[in-house]
Every structure is written in C-alpha cells, then in structure tokens.
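A single protein chain has been omitted; all remaining protein chains appear in their positions.
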Amino acid sequence: MSEYLVNIQHEKLSFFTPAGEVKALNDVTIQMKEGEVLGIVGESGSGKSVTAYSIMGLTAYNGKIMGGTVEFNGRRIDQMSERELRKIRGKEVSIIFQDPMTSLNPVYTIGNQIEEVIRLHTDKKGAQIHQRARELLSLVGINEPEKRLRQYPHELSGGMRQRVMIAIALACEPKLLIADEPTTALDVTIQAQILELMQELKEKLGMGIIMITHDLGVVASMCDYIAVMYAGEIVEYGTAEDIFYNPQHEYTKGLLKSIPKFHEKEYSKLVPIEGQPVDMLNPPKGCPFAPRCTSCMKICLNRKPEKTEFEGVHYSRCWLQQKKEYEAAMKGGNN
Amino acid sequence: MEKKNILSFQLNVDDFVPASSEEKQSLVVMRESVSFWKDGMRRFKKNKIAMVSLLVVLVVMIFAFIVPMFYPYGYEQQMKGSERLAPMEYSADEQARIDAGEDVFPHILGTDQNGRDYAVRVMVGARVSLTVGIVASLLILLIGSTYGAIAGYFGGMVDMVMMRIVDILYTVPDVLIIILLATTLKFPLEVLATYPGFSWIQKIGPNMVSMFLVFALLYWVGMARIVRGQIMVLKQNEYVTAAKALGANNGRIIKKHLLTNCIGTLIVTTTLQIPSSIFTESFLSFLGLGVQAPMPSLGSLASAALNGLQTYPEKLFAPAFMIFVIILSFNLLGDGLRDAFDPKLKN
Partner (left out) sequence: MPKYIVKRAFMAAVTAFLVATLTFFIMNMVPGGPFLAEKAVTPQAQAAMEAKFGLDKPLSEQYITYMEDLMHGDLGPSLKKRGRTVNQIIATKFPVSAKLGGIAILVAVFVGVPLGSVAAFNRGKFLDNLIIVGSTAGIAIPNFLSSTLLMYFLSTKLNLLPSMGLNNPVNYIMPVIALSLYPTAYIARLMRSSMLDVMGQDYMRTARAKGISTFKSIFKHALRNAILPVVTYLGPLLASLMTGSFIIEKIFTIPGLGSEFVGAITSRDYPMIMGTTIFLAVFIIIMNMIVDIAYAYIDPRIKLK
C-alpha cells in the first residue's frame, strides 16, 4: 500500500484533434494523502479537469496519456482496462461535475439515478437500496427525500440538483471525491450552501477531496494544499497559506490581485491579468505565461523554468525565483 | 546542491534582462479573427463532399439551362420515322443522310414513341424540375421568413394566433391538398390568363404556376417555424434594444437586424428545401398531375417510361438517374452549407 491516495508522476497527456495534437498536460506531478483536500486552480483549458479526470481514467476518447504514471491507492490507473476502471469509478473515486443542470439524465427519476450506482457497486438489494438512497438525500440536506426520489431532474432547482449529484457521488462512500467546479454554475447564495455542505461532509466522512476551480475564494476555505495550473503545468504548489500569503509565481500573484477584497479598508483596484490564454495547439517553448507576465525576461521566452523549492512543500516554476537564487549563488561564488 | 544545479544551466546575466513587449508579442500565436462569412466560406471550401456537390449542381444546371439552347434537336421536335430508337441508333432516313456524307447528331439516349430526341427531353425535364424546385423554394423562403419573423418579433397574442394557424396547416395532410390543388387550380388559372396583365401565366404554363402556388401555400410552414424560433432568440439581443432606442421602426429592425442575423439559417433551409420541392414535383408529375405535355419533367418522363419498361429500360434509368443526382447533390450541398454556416441547425 502506497502512502499516497493519489500519486501522479510526470503525467503527459495529449488530445488528438483534427487540428493537431493538443498537449493538455505537460509533466504534471501531484501527490495527495488520504483525507486531504487538494485545490487545483487555473483558468479554462489549463488542464485542471484533465488532471483530475485521469485519476479515474475518464479521459475523452481522443485523449491519450503520453508519459508518466497515475496511481490511485497504490494501483496504476493508466494501465487498467476499462473493466477494472469501472469497478473504481463511482465506488472508490466519484466526481461532481460543474453543471448540475445537464449532468443528470433528464428522462429518469432522481431515485433511479441514485439507486443505479448503489445497485452497481454494493450488495444491497431492493428495499435496502431505496433506504440507502433516502439516507443519502437526507445526508446532503434534501427535505422530503421520499418525494424527491420520485421526481425528475427538471423538477428540482440547480442547487438541489447539485445536492443530488453529491448524493450520487457519496453513495458508495468513496475514498476520493473530485469536485469539478461544483459551484460555478450556481447562484452565489447557493454556492455558499454547497461549499458548506461539502465542508460538513468532508468532516463527517473523511474522504479526500480534489477541488477544481478557477475561483481562489472557493479553495481558500477548504483546501489543505493548492496547485496552481497554467497551460498544462503546475506553476506553483503549496499549502493554502503558502499560496495566499507567500505567492511566488507571477500568475498566482495575478490571480490573487484579481479577487475582490471587501474586508480591506481602502478599496484596492482589481487588477485583471491581461492577455489571452495560450493556444495549446502551438504552446510556446519558454514559460507559457511569459507573454502575459509583467516581469517577463528574455530567458522566459526561450526556456522553460525549472522548479524552485521553498519551505516545506511549496515550489514554483518561474525564472524570477531562479534569478534570485542565481544571484545569490553568484554572490556566494564571489565571496 | 541547489547552486551547482543552477550553474550547470550555464545561465547568462543577459538572460535576466526584462523582455520587451514586442518580444513577448512575437510569442503569441494568435489565430486571426475572421468574419462570419470568411470563416464559413473557409469551412465550406474545406468540405470536399460539399464542393463536389456544388460542382455537380453547376454541371447539371449547365445541361439543363444552357445546353438545350444549342442542342440540334428540340424537346418538342417530332421526327417522323425516328420513333423508339435505341441509344445511339439512327433511323433509316438518318442513316441514308449519313451515307450521303452528312453529319447527323446522334440520339445519345434514343428517341421516344413520338420520335423526339430523348436526351434533350431529359435535359429539359431537369430544367423544369430545377425551376420548380428553386422558384418554389424561393417563394417558401419569402412567405415563411416574413411570416415567421413577424410572429417571432411581435410575440404575445400575434404570435399565438399566427402559430396556431401554422399548427393547423401542419396537421393538414399536405400531399392530399397538393394533389387536389394541382388538379383544380389549373382551370381558374387558365381563366385568369385570359385577363390582361396575366398573360404571363399562359407563357409559363398554368400547371407550372399552380405548382408554384401549391408549394408556396403549403410548405412555408416549416420555414416559418424555424425563422420564428431564431427571431425569438435574436430579439433578446442588446443591439435590437439599441436600435429601438435609436428610433428604428419595426420593419427596419426585422429586415436589418433580425433577418440578416439568421441569414445562415435561411440559406441552409432554402437549399435543403430545393431537393424536397423537386421530390414533390417529380412525384406529382409521375402521377400525371405536374407540368403539361409536351413539356417534359423528370417525373413525367419516368412515368411514361413505365409502359415500355421491358424493352426500353434506359428510358426510365435516364430520368431516374437525373432525379437521384439532383436531389443527392442538393442535399449534400445543403448539409455542407449547414456545417459551414449554421452548425447549430444540425438536428
């Protein structure tokens, strides 16, 4: 048994589209222990969902792992057959998708869709399955579970449906729950409720959670560790404190500046990150963030930055940090 | 440890000089932004099947509209002694002329029972079918888009009443009514043609006119529904509100802002309407309810060929093949246009 629940090493993953090979993941390494909460932050197309999906082998049909290893609970996911993967999906790893409006099948009742996964992965029969489905709905805070089980997705509100998605995900008490932007499609008030629910369930059930989001505010309250992704790479990784109070990468700093802060007395101006995300069909050879970086240097354009490690688990990939070390080294050499 | 690692990179102090914004920009490979038309045309040109169908449509049009003008035989021209010739066969009379050293244009597809050259009849038949198909589709476009745009734009009560009418027309068994109208409309049209100002009816042929009318009267319903749906969505856009605020009247908003924005849909739907109109036209002509003799249509040619099917199967194959090619190429062309200009319409 590995000490890590999730252990992704140097994963490279590409999608093969008619327009060419899209290198969605470029040397991604993630390690996570049981019961931990990891946040993956980044903008759309940065590879955050792709990374998480590969833990359950849920890559789109045109995607292929080109290198590295993906382990879950000590087993190699990237070498498993579809059949073996099916035994893990929904049972040991579950997922909550972004849009609860479209993630439930519109033509089946809520009950049917919850019971389906219980029937598939447990030995429960008939009335027991139904009982479990009811329990689950109560667990996720849905009133009148008996009535809800008989309803169709379109009869429920968005927040309700996301609760149902959570119930489905928790049905078999997974070791790992992947939440792919679980609140993005919801109203702000509902967002808070869903986050609160997830926090509560994490404490109650103790599973590991990977929280994928582009909203730093969401991860701040929940996550033990945060990985900031940009263009298929982890550009900065650390504990929530490292990322929020001691950000090193220019992109992370940019992200933090673009969050509104209401508690501050003086209203600091919101600073957007200028420019467009990278075209993943033609990734730049240097640092992918270079074209948008305000402190971009010549080297950034030509060469990928190496990992710079800080205290604890904290690291980033940025030439600025390298430069500091380089200068320190030069100084050391001269003396 | 760390230091050695860095030194092994052989870094240069120059590398750490801030990069200029030009240098930064040179890295950004931006896809050029293109207009709706350019983008659509590019996608369309890439679609080989659609380009081939376009070519086929053009070739068929040349054969249908231009070649008969220069063809040595007319579609009504009856040649005594040349009845029921097989393809490339000459009549005794023509053989004699050839022997006398004269150039005689061959009957590529033979002749029919009245001694008319079959190849030119098939071409003219294709012309009739194409004309009916295209004109009917344009009429449908005109009626359907106007009706749909009005219903969609005004909404509320107007929309309700207008769409109920559409619903009712939708449930009417169309072909029954078409057959009825096709048989009966020609008499009042003939009467109408005798009045001054309506003599053009006689020129085109009352049957053809009645066919246009029938199609236009019944088939605009589908177009109206599609256009209405689009307009309902489009009218929510801010630029419509802006136009209203600037004092544009309803007609102008519909014409200038709404219809132009669903032009992709209009083109695609009209293109796909053409084969379906040709379908119905050939069906009616096959039943003997289409254009009037001696004017041929692909359907009536096929129908006439049934009697001599045993001995002259090619008389059926030629128009059948033409119908197949025309409908197929228009369908593929329409599919290609849809994929290029209106991917949302796919279902």
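Note that the chains are named A and B in the order they appear, and that numbering of residues resets to 1 at the start of each chain.
By our rule, contacts are C-beta pairs under 8 Å (C-beta built on N, C-alpha and C of every residue); 3 or more make two chains touch, one makes a residue touch a chain.
What you see is a predicted model; the values in this text were computed from it and never measured.
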{"item": "Partner chains on view for the chain not depicted", "value": "A, B"}
{"item": "Omitted-chain contact residue, chosen from A:V107, A:A127 or A:V188", "value": "A:V107"}
{"item": "Candidates B:V17, B:I66, B:A96 or B:I168 - the one touching the absent chain", "value": "B:I168"}
{"item": "Touch list for subunit A against the chain that is not drawn", "value": "56, 58, 82, 85-91, 94-95, 97, 99, 102-108, 116-117, 120-121, 152, 154, 165, 168"}
{"item": "Absent chain, residues of subunit B that touch it", "value": "167-168, 171-177, 179-181, 183-185, 187-188, 275, 279, 282-283, 286-287, 299, 302-303, 306, 309-310, 313, 316, 320, 323-324, 327-328, 331-332, 346-347"}
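In this text, only the chains that are shown with their structure count from here on.
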{"item": "Approximate Å spacing (C-alpha centroids) for the pair subunit A, subunit B", "value": "50"}
{"item": "Subunit B contact footprint on subunit A (complex, rising order)", "value": "275-276, 279, 282, 284, 286, 290-291, 293, 295-301, 303, 306, 319, 322-323, 325-326, 328-329, 332-333"}
{"item": "Contact footprint of subunit A on subunit B as seen in their complex", "value": "2-3, 6-7, 9, 11, 14-19, 23-25, 27-31"}
